[in-house]
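With one protein chain held back, the other chains of the complex are shown just where they sit.
First chain written, first letter: the chains are A, B and C, and each begins at residue 1.
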Amino acid sequence: MIKVTVWNENRHEQKNPTVKEIYPKGIHGAIAEFLESAGHDVKTATLDEPQHGLTEEVLNETDVLVWWGHLAHDEVDDEIVNKVYQRVLDGMGLLVLHSGHFSKIFKKLMGTSCDLKWREADEKERIWILNPSHPVANGLGEYIELEKEEMYGEHFDIPAPDDLVFVSWFEGGEVFRSGCAYNRGKGKVFYFRPGHETYPTYYNKDVQTVIKNAVSYLAPSGSQMPVYGNAKPLEAIAVK
Amino acid sequence: MIKVTVWNENRHEQKNPTVKEIYPKGIHGAIAEFLESAGHDVKTATLDEPQHGLTEEVLNETDVLVWWGHLAHDEVDDEIVNKVYQRVLDGMGLLVLHSGHFSKIFKKLMGTSCDLKWREADEKERIWILNPSHPVANGLGEYIELEKEEMYGEHFDIPAPDDLVFVSWFEGGEVFRSGCAYNRGKGKVFYFRPGHETYPTYYNKDVQTVIKNAVSYLAPSGSQMPVYGNAKPLEAIAVK
Amino acid sequence: MIKVTVWNENRHEQKNPTVKEIYPKGIHGAIAEFLESAGHDVKTATLDEPQHGLTEEVLNETDVLVWWGHLAHDEVDDEIVNKVYQRVLDGMGLLVLHSGHFSKIFKKLMGTSCDLKWREADEKERIWILNPSHPVANGLGEYIELEKEEMYGEHFDIPAPDDLVFVSWFEGGEVFRSGCAYNRGKGKVFYFRPGHETYPTYYNKDVQTVIKNAVSYLAPSGSQMPVYGNAKPLEAIAVK
Partner (left out) sequence: MIKVTVWNENRHEQKNPTVKEIYPKGIHGAIAEFLESAGHDVKTATLDEPQHGLTEEVLNETDVLVWWGHLAHDEVDDEIVNKVYQRVLDGMGLLVLHSGHFSKIFKKLMGTSCDLKWREADEKERIWILNPSHPVANGLGEYIELEKEEMYGEHFDIPAPDDLVFVSWFEGGEVFRSGCAYNRGKGKVFYFRPGHETYPTYYNKDVQTVIKNAVSYLAPSGSQMPVYGNAKPLEAIAVK
């Protein structure tokens, strides 16, 4: 049982009746629901809670943090961003969704602008699997098809992923790296593109499969924390 | 429960009393023992069995194949190599140990000579963890120390690993990429350096931890098998 | 001045009047022409010459080999393939074009099936640049557009490229990794997708730019040849 915290900006849901209608419990609520059904221990947190719901206690108890944000990236407190960042380097997994590409935390972990092309035009997206052996693709067919989504197009200004799992085809003529895995410190990061707030994308079964797979993949693993700083020699050093 | 087949050339054990004494049940026997204790369904196979013990039935029933060879790489039948190769592309995991770097199957999957420097001089090896988030490093400290091992040194003529997990330091002055992960088709491949036949390396607890981790990591995962060949369009194509 | 050998199967040109008309001097002739204009020292070689035109002398004098083949991959002699392979590991660059994905030499260097989806339907291809800092993309805009090409679609069964430079969008709904850089031994390999024989693709200025850039990029560079085999210690080893 993995301890998951689903973080959502939760602003579109308050302002836009269309979004409210699609996600009556918020995007975080919809994601939490299917992750709970998958047997995980799931909490949610949102921007307008004190400390954005991400107290040190919450972060220390989180194995995998899911992040959805868009309108209010700038309102996320730098101190909280730094704490999330440190937790990732210490081993917490981070799943960044859709417009989270422009969140402070993702940009800080990538070291690039994370800029891209975009368009809202109800167009078809087809997400192709480039690495059929990757655990995030467990149980998928050859591609995922979404009838209507926002377009994100290359160039996507990210470092080359350690593992490029998905690339999207868009009706309007663009391609996009839609599933990107990164190691950062002792933690793992996955970016997954779909999920514009005005479409019911997070109810799509394949999209849910990817998110469930990603949570399992991102759960902490590996060796003990490395020790940094001044180090005694492990072998004798000749005096020269 | 993962279905593991441990394949061993099993020739040193017949010829060299030192090896026989260290590994009375063969290197394959020693490895099979701790993998069984870890709860896996383990079989062994050796070079001198019919079809080297790797019939189509055995291969089709194998999730992860472990490979140890050295003296007799050339005696491995090309047809068997091709079957193992196809099974890897179809999703079977492959763990290649030590002198298996020069096996037909590893060279075929790498596309390079897999050549290296070597020396038998009872020297110390210290295996450092470069990717502390990788599941193959689960439960390890900062490094693994082996008091006496054969030296393998760079340049190691392999493709850059998809994930470089370990690098070894050797007493005599060399370094070596000791833990290398690759994706090939729907399968995963891991190369792990230690295990010269005249040292009791496969009784070392950390080495056993790596091999157990590797088996879990290499077990089949991912999307369905891709479909290749002539494909009908998924979208209308304009007549030009 | 880089010494380039352009190798072509040169069979479609003999059999198919359409191809003959588009490429009266053969695909190799068309490619040689613009590489010569770029100031390189260019030779051509074809399948039906003795040793396919790839004698040891020719190979030893080649800095970068360009490869186009399709109908007759199986007629390429294994011994010649092995010589080309060895030259790549020794530092010769190799540029594999279009249907060369299924050539013996490319499959041997990749270690995978190199299989893919395909379709001949006069459809539009748009080649997006994913790594805008790569020298192979020198002087290009954001993408290359080809009005009519054969479709190649994912999954493309190759190892993850060391550098993924291009991804194609196709009108019929697929995507494809169209520009893939690999290091193999002391040599470099680049795969570039476009160039179906019934389209005038190699007269496209952007396609020519990529091929010219690739030749410069693939020219031998790096350290001296590594030394393999038994090695004396560089440091004193304690007797244990």
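Convention: a contact is a pair of C-beta atoms (placed from the backbone, for glycine too) under 8 Å apart; a residue touches a chain by one contact, two chains touch by 3 or more.
Predicted model only: the values in this text are computed from it and were never measured.
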Which displayed chains the hidden chain touches across the whole complex
A, B, C
Of A:D41, A:E142 or A:D157, which sits in contact with the chain we cannot see?
A:D157
Identified contact with the non-displayed chain, of C:P24, C:G39 or C:P132
C:P132
For the chain left out of this view, which of A:P17, A:P50 or A:P233 touches it?
A:P233
Hey, which of A:M110, A:V165 or A:I211 is the one touching the hidden chain?
A:M110
Missing-chain contact, candidates B:D63, B:E123, B:E149 or B:E174, resolves to B:E174
Only one of A:E33, A:E49, A:E145 or A:E171 touches the unshown chain, namely A:E171
Please identify, in ascending order, the residues of subunit B that touch the omitted chain?
126, 128-132, 142, 153-156, 160, 163-164, 167-170, 173-175, 177
Which positions on subunit A touch the chain that was left off?
89, 108-113, 115-119, 121-124, 147-148, 151, 153-155, 157, 159-160, 162, 171-174, 182-185, 226-235, 237-240
Please give every residue of subunit C in contact with the chain that is not shown.
91, 124, 126, 129, 131-135, 137-142, 162-163, 171, 183, 185-188, 220-227, 234-235
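To be clear about the criterion, only the chains that are shown with their structure count from here on.
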Interface ranked first by C-beta contact pairs:
B-C
Whole-Å distance, subunit A centre to subunit B centre, using C-alpha means?
32
Can you give the whole-Å distance between the Cα centres of subunit A and subunit C?
36
Multi-chain contacts in subunit A, i.e. residues touching at least two other chains, fall at 126, 129, 131-132, 142, 163
